[in-house]
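Right, chain A next:
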Amino acid sequence: ACGNSSNTSTSGASSSGGAAKVKIGMAYDVGGRGDQSFNDAAAAGLDKAKKDLGIDAKEAEATQGEPESAREERLQQLIDAGYNNVVAVGFAYAPAVAKIAKANPDVKFAIVDSTDATGANIENLTFAEQEGSYLVGAAAALKSKTGNIGFVGGVNVDLIKKFEAGYVAGAKAVNPNIKVQVKYLSQPPDFSGFGDPAKGKTAAEGMYQNGADVVYHAAGGSGGGVFSAAKAAGKLAIGVDSDQALTAPADVRSVILTSMIKKVDVAVYSFITDVKDNKFQSGNKVFDLKAGGVDYATTGGLVNDIKAKLDAYKQQIIDGKIQVPTKP
Partner candidate 1 sequence: MCTITDSAIAQVGTGSSQAPAVELRGITKRFPGVVANKDIEITVRRGTVHAIVGENGAGKSTLMKILYGVQRPDEGTITVDGREVHLHSPSDAIEAGIGMVFQHFMLADNLTVLENVVLGAEKMYGIGDKARARIEQISSDYGLDVHADDMVADLGVGKRQRVEILKVLYRGAKTLILDEPTAVLVPQEVDELFDNLRELKSEGLTVIFISHKLDEVLSVADDITVIRRGTTVATVDPKAVTARQLAELMVGSELPTPSTEESTVTDRPILTIRGLSMPGAGERPVLDDVSLTIHAGEVLGIAGVEGNGQAELVEAIMGMREPSAGTVELEGKDITEWDVRQIREAGVGYIPEDRHRHALLLDAPLWENRMLGHQTEDPNVKGPWVDAKGAKADTERIVREYDVRTPSIFVTAASLSGGNQQKLIIGREMSHHPRVLIAAHPTRGVDVGAQAAIWDHIRDARREGLAVLLISADLDELIGLSDTIRVILRGQLSGEFDPDNVTAEDLGAAMTGAGARHTETATEGEPR
Partner candidate 2 sequence: MKALDLRKLGLAVAAPVLAILVAFVVTSIVLLAAKDPVGAVWTQLLTPPKPRLVVAIINSAAVYYLSAIAVAVGFRMNLFNIGVDGQYRVAAFAAAVFAGQGWLPGPLNVLVSLVIAMVAGAFWAGIAGWLKVTRGVSEVISTIMLNAIATALVSFLLGKVAKSTSGSNVTNTKTIPADSQLGGFGLIPGTPNKIYTLILVSILIGFLYWLVLNKTRFGYDLRATGRSESAAVASGVNVKRMVLTAMLISGAIAGLVGMPLLFGQDFSYGTTFQPGLGFAGIAIALLGRNNPIGVAFGALLWSYLEQQSNGLQITANVSSQIVYIIQGVIVLAVVIAYEVVRRTGLRMEQRRVARELSETTTAPTPEGAPA
């Protein structure tokens, strides 16, 4: 899930040809395509669908602090432009999707990360972030020599708390006495914590200097600061959303122990194929470990030695033997 391979133009220009082409409207959250994170993952799913399925797509993104009506309008305009399958990326779209879906019963909707909007034409694409986080938590605990690890959350919202909950649970499963330092960079509605590397760095530095040797971030763009801090301290960090050992700046990739991969691309892609194959089903579709919706990354080989243990945890979760909490 990354933007480095995607090219500049959005796909609007390439719409032409076959009458039966599936039309997909994508409404991104703040940051949009190219945020090197969550939105990019969604974009990757779309790109893959474009390549594999030859669909026609139109994209639009949210702006910070926009009114609710702007989100509704965005969805409606996509529909007006003929894009009768709409993916809304991010929980902020829930009220808008609920409303617009009702007004446009023939249009199919997918909303990522929220179960708040429900209806016969809405598919909820949600993830078991806590399960993936559990695995990287276990990895952190297994790798930690000091028995002290950290978690940097971008913004203190429920979604990110799921990451924290899973991470802590995973770490405690390995080492019940482990110390987990937790810091959120900002409080909603101040979402600057997702885009302030300076704060990410400061928080992570503090954790390393306080004895942590692995820090997991769920802080979007602030994560870059966490990686720099890890590099400077000669310690390890864990990435999020995509396999950051592939997407982060080259000089910090070596400190990335693993990443908690949240496969928004898979979810988006699956929605598109369902639509194309007329297999659309409304309701909540949970992308958990079992469904391959979340996972941990192995790039870089730093987890090779503990892979077996991690996979064992993974299997236990899949089998339902471990229930991962969603609240810290």
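To be clear about the criterion, contacts are C-beta pairs under 8 Å (C-beta built on N, C-alpha and C of every residue); 3 or more make two chains touch, one makes a residue touch a chain; residues count from 1.
Criterion applied: all candidates are chains of the complex that A comes from, given by their letters.
What you are looking at is a predicted structure, and each value in this text was computed from that prediction instead of being measured.
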**Message:** Going by the C-beta definition already given, which one of 1 or 2 is in contact with chain A within this complex?
**Reply:** 2
**Request:** State the interface residues of chain A toward candidate 2 in the complex, per the touch definition above.
**Result:** 10, 12-13, 58-61, 63-70, 72-74, 76-78, 81, 91-92, 94-95, 103, 113-116, 124, 126, 156-159, 186-190, 284, 326
